[in-house]
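Scroll down for the structure; my scribbles are underneath it.
Here the complex is missing one protein chain, while the rest keep their positions.
Chain IDs A, B and C follow the sequence of writing; residue 1 opens each chain.
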Amino acid sequence: MLVLMKPDATAEQIESVKEKVRVMGFTPHGIPGAQRVAVGITGNRGPIEADLFIGMPGVADALRVSQPFKLVSRDVKPEDTVVDVGGIRVGGPQVVVMAGPCSVESEKQLLQAAEAVRAAGASFLRGGAYKPRTSPYEFQGLREDGLKLLAKARQETGLRIVTEVKDTETAELVAQYADVLQIGARNMQNFSLLERAGELGKPVLLKRGLSATVKELLMAAEYIASRGNYQVILCERGIRTFETATRNTVDINAIPVLQSLTHLPVLLDPSHGIGIRQHVPAIARAGVAAGADGLIVEVHPRPEEALSDGFQSLAPPEFASLMKQVEQIAHAVGRGVAQPAAR
Amino acid sequence: MLVLMKPDATAEQIESVKEKVRVMGFTPHGIPGAQRVAVGITGNRGPIEADLFIGMPGVADALRVSQPFKLVSRDVKPEDTVVDVGGIRVGGPQVVVMAGPCSVESEKQLLQAAEAVRAAGASFLRGGAYKPRTSPYEFQGLREDGLKLLAKARQETGLRIVTEVKDTETAELVAQYADVLQIGARNMQNFSLLERAGELGKPVLLKRGLSATVKELLMAAEYIASRGNYQVILCERGIRTFETATRNTVDINAIPVLQSLTHLPVLLDPSHGIGIRQHVPAIARAGVAAGADGLIVEVHPRPEEALSDGFQSLAPPEFASLMKQVEQIAHAVGRGVAQPAAR
Amino acid sequence: MLVLMKPDATAEQIESVKEKVRVMGFTPHGIPGAQRVAVGITGNRGPIEADLFIGMPGVADALRVSQPFKLVSRDVKPEDTVVDVGGIRVGGPQVVVMAGPCSVESEKQLLQAAEAVRAAGASFLRGGAYKPRTSPYEFQGLREDGLKLLAKARQETGLRIVTEVKDTETAELVAQYADVLQIGARNMQNFSLLERAGELGKPVLLKRGLSATVKELLMAAEYIASRGNYQVILCERGIRTFETATRNTVDINAIPVLQSLTHLPVLLDPSHGIGIRQHVPAIARAGVAAGADGLIVEVHPRPEEALSDGFQSLAPPEFASLMKQVEQIAHAVGRGVAQPAAR
Partner (left out) sequence: MLVLMKPDATAEQIESVKEKVRVMGFTPHGIPGAQRVAVGITGNRGPIEADLFIGMPGVADALRVSQPFKLVSRDVKPEDTVVDVGGIRVGGPQVVVMAGPCSVESEKQLLQAAEAVRAAGASFLRGGAYKPRTSPYEFQGLREDGLKLLAKARQETGLRIVTEVKDTETAELVAQYADVLQIGARNMQNFSLLERAGELGKPVLLKRGLSATVKELLMAAEYIASRGNYQVILCERGIRTFETATRNTVDINAIPVLQSLTHLPVLLDPSHGIGIRQHVPAIARAGVAAGADGLIVEVHPRPEEALSDGFQSLAPPEFASLMKQVEQIAHAVGRGVAQPAAR
C-alpha cells in the first residue's frame, strides 16, 4: 500500500498518516519526491483497505502496489535517486567510475593503485579487505588491516572508498572505514546481511547474484530500503549461463530494464562481467552507452602479481586508456564523467 | 597435500605428522578410513614439498591433491561417510526420508504433520523456524517459538529434527534445538555461516545453490569440513535453468556424479526440485532409483492453508502413498528405508 | 478450436463436421479417443465461432483450445497414444528399450552390437547413418550404406530400427529403411523437416532441443501432427545449463510434466543426458522410476574404438547389467519391459 500525499500536504498531515500506520501495527516509510511525498506501508501480510487513508487531510490517493518491491520502484518515486557520497553524486548526470584492486594486498600496492586510478579520473577507490572465496584455501583478505589501508588511501587521495562487507559480524567495523558498503553477488540473498546494511545507514552497492533475476535484485534492494536506508546503488556484474568462453555473461539488457523499474542508480562491473583483461574496455564502453550511471573496474599496479583476479585486472596504462574511451562514450550519450574530489 | 599413514601407523606417529604440520603454520586434519588414516593439510597457500613427510615413521606416502576440495573428496577417503543422527544413519544402506512442513506455523499444524509423516515411515521431521524469503514482506517464520515447537514434536514422536539456520547470529540457538542444521540454497556460499556451522559440531544438511556447480557445492562442504566438522549431508534441490514449466530443474545427474566425487551422503529434495505437488512422487522415485541416500519432502496437514510453499506440499495421504513407492524403488536398488526411532 | 463429437456420433456426422471445416478453408483433423471422436481445426488465424458447430447433429461441444498445441494435448485426447512399431508398442504398459551404437561404422560392428543388445533384452536397434556433427571435420556417417546395414541387422535379429533423419533431402530414403525416424535435438525446430516427417507417415522419435522448453517440444510435435502423422514419440535427452561436470543436464522433471500435458509416449536418453559411461545406468533407472515409457541407450561392442561418443557408450556387459536394473525398476512401478520380436 502506498499513500500519496497532496503536493501541498503539511508535515502534520504526513505525520498523521504515519501515526495511523503505526497504530495498525505496520511500518510507515516517508518517500520524498520532487512533487509530493508518498508514504509506503510495510509489515502487513494481507491487503489494507484504501478507504482507511482516502479522506484523511492531505491525502491524494492510496494505491495497492502490484510489484513485490515498492520502496525501490519507479512507480512509487518517478525521479532518479542520487546517492551523494561526500559530494560525489552517483545516479546524477555524471558517470561515476570506481576502480582499484580486487584485494587490498599491501600499503604500497594500494597507494600505487589509488594514485593511478585518480590520475586517470576515477573518483572512488575499490578494494577488498574481507574476501568471500569459493575455496577455503584461497586468500581471504587482510581484514581490518586492509580497512586501515583503505582509510589511509582516502586520506592521501581524496578518493571515496567502496569495499565489501562479507558478513553481519564485521559489518559495523567495515562501515566505520568505508564510504560505500559493497554487498557481493554471493550475498545478494543473504537477507540478514541486507537488513544489517539497511540499519547501518551507509550507502550500499548491491551486486546482482550470479543467477538472480532483475526482480530478485530489486527485492534484495527492497530489504535494505525496508530498514530505512534508501541509498542503494545496484550493480550488474554478469550472470551465469551456459557460455564458457567468458567468466560470466554480462546482462547488458539489465541496465535499461532496471532503470525503467527503479529509481536507484545502476552501475556495471565489466571486470567480473567478462573476466578477460583485454576485453574489459569494450564492455565498459557498452555499459556507458546503454545508460549505466557508472562503472566499477579492477585495476592493479602489476596484474600479473595479484593475489586474486589478476587475469581480469587492468594495468594503470590500460585503465587510463579506458577512461578516455569512457569519456567519449559518456559525451556521446549527453553525460560527463564525475571528477575525483580534491585531496 | 595429503599424508597417507601406513595401515599399522601408531597414534604417536600420526600425532608427529600433525605436529609437524602445526609447526609449519598450517592446520592438520586427521581423516580416519577403513584401512588407514590420512592427514589432510589446510592453510597453505603454495605447494608443500612431499619430502618433508615421506620418510617420517609410519608415513606411507604424501600426495598433492588436484581437486580444490580434499577433506570431502573420495580420493582421500574412499569409504562412504555415514552421519549418525541419534541412531538414524544417513549415508548407510537404508534410504532416509525427512518430511514435514515448509514453515512451522503452529503447534497443531506441526504435531499433525509430525504424526502423519512418522506414521508413513519418515524418520526425520523438517520445518522452518527462520525463513529466508525473497521478499521482505513475506512470512519470515516463528523464530525461537518455532524451534520450541520442533523440540516438542521430537519429544512426542521420536523423529529427528532438521531445520534451517539462516544466519550466524541465530546459529547457536538453532543448534540447541536441532539434530541437523540445514543451510539453504541461498546461503550455500555464505562462507561465514559455513564456517560457523563447521564450528558448532552438529551434522549439517547443505543444499546446493540455485546456480552452483557440483564442484562449488563440494567446496562449500569443504569450508565446513575445514573447521573440523565432517558430518555433512549434501542435498540436490534443483537448479535454475531456462525452463519455466517447473519451479527449478532437478539435476538428477548430480546424484551419481557427487557420489563418485565425495564420500558424503547425498539427498534429493523433490519438492523444491519440481515445485508441483502432483509430480513430487515421480521425482522422489527417480532420486532413489539414481542412488540418493535419502529424500527431504514437504508435507503439510492442509497444503491449501500453508503460509508458504503449499503448492508443492503433499497432504498426508499423498505422502503415505509416496512412501510406499519409495520403499519399492529402494528394494529394487537393493536398499531399504530407515525406520523412525522409538518414541 | 476442437469439436467434440458425442459418443454415439455416426461416421456421417463426423464427416459433415469435417466438410464444414474444409468449406471454411481450414483443415480438419479427426482425433479418435476411447470414448468419442474429436475434430481439431488447424489453419485458422483468428478465433472461430463455436456456434458454427454446436447444434450440428452428433456434436457435443466446441471448445477453444488455450494451449498453443492441441493435436498433441492431453486436454484433447486424454488416453495415452500407443505407437505400434511392427508389434512393439511404445507408450503402453511395457517399457521399451532401444539400444545400439551412436554411428553405424561397419557390418561387423553393427551386427555385434545388434546381437548384444537383443540378447540383453532391447527391442529396437539404434544407429546413425547420417550424422549431424558440430564440426565439418568430424565423421559424418556411412549414409545409404549405413541404412543398408541397419536393414540387414533388422533382418537377422528382428529388432526394430530407429535412425536419424538429418535433412529433407534424405528423409524419404531414410524412411524406406527405418521403422522409426529420429529427429535430433539440433533439428527440433527445423520446421521444414518436421513437416516432411509429418508427411512421410512413419513413426517419429522427436528429441528435445538443447535449450527447448517443454512447450516448444510439444509445438514441434504439433508440427508433425498437423501434417496428419500422430505417431510421435518424445524424447528427453538433457538440456544445456551452466553445469559443466556432465555433458548435458537431464531434465528428469520433464518426464512427468510432459506426460501430464500430452498423450504421446515419452522416452529418456540417459547416454546423451549425462554423457559419462559409468553414470548412464543410474540415470536410466531414474528415468524408468519417473515414469518414462522407454529408454534409448548408446551401446558399442568396443566403446574405446568408437568413431563418435565412445565416452558415453556402454560395452555389452555393462548394457546387460543395466537391463537387469531396468527390469527391477520397471516392476517396482508396475510395468514390465517389452521383449524383442521373434527373428
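Here, a contact is a pair of C-beta atoms (placed from the backbone, for glycine too) under 8 Å apart; a residue touches a chain by one contact, two chains touch by 3 or more.
Predicted, not measured: the structure shown is a model, and the values here were computed from it.
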In the whole complex, not just what's shown, which of C:16, C:211 or C:321 touches the removed chain?
C:211
Residues of chain A in contact with the chain not shown:
211, 213-215, 239, 241-246, 249-257, 260, 273-274, 276, 278-279, 282-283, 285-291, 325, 328-329, 331-333
Since one chain isn't shown, list which residues of chain B touch it in the complete complex.
211, 240-242, 244
Contact with the hidden chain only, please: which chain C residues?
42-45, 68-69, 132-137, 139, 166-169, 186-187, 189-193, 209-211, 216, 219, 222-223, 226, 240
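The criterion applied here is as follows: only the chains that are shown with their structure count from here on.
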Please check whether dropping chain B from consideration leaves the other chains as one piece, and if not, give the groups.
one piece
Going by CA means, which chain is nearest the middle of everything shown?
B
Just grab the chain with the largest centre-to-centre distance to chain A, centres being mean Cα coordinates.
C
Distance between chain B and chain C based on Cα centroids, please, to the nearest Å.
38
Let me have the rounded angstrom distance from the C-alpha centre of chain A over to the C-alpha centre of chain C, please.
50
Residues of chain A that touch two or more other chains sit at 211, 240
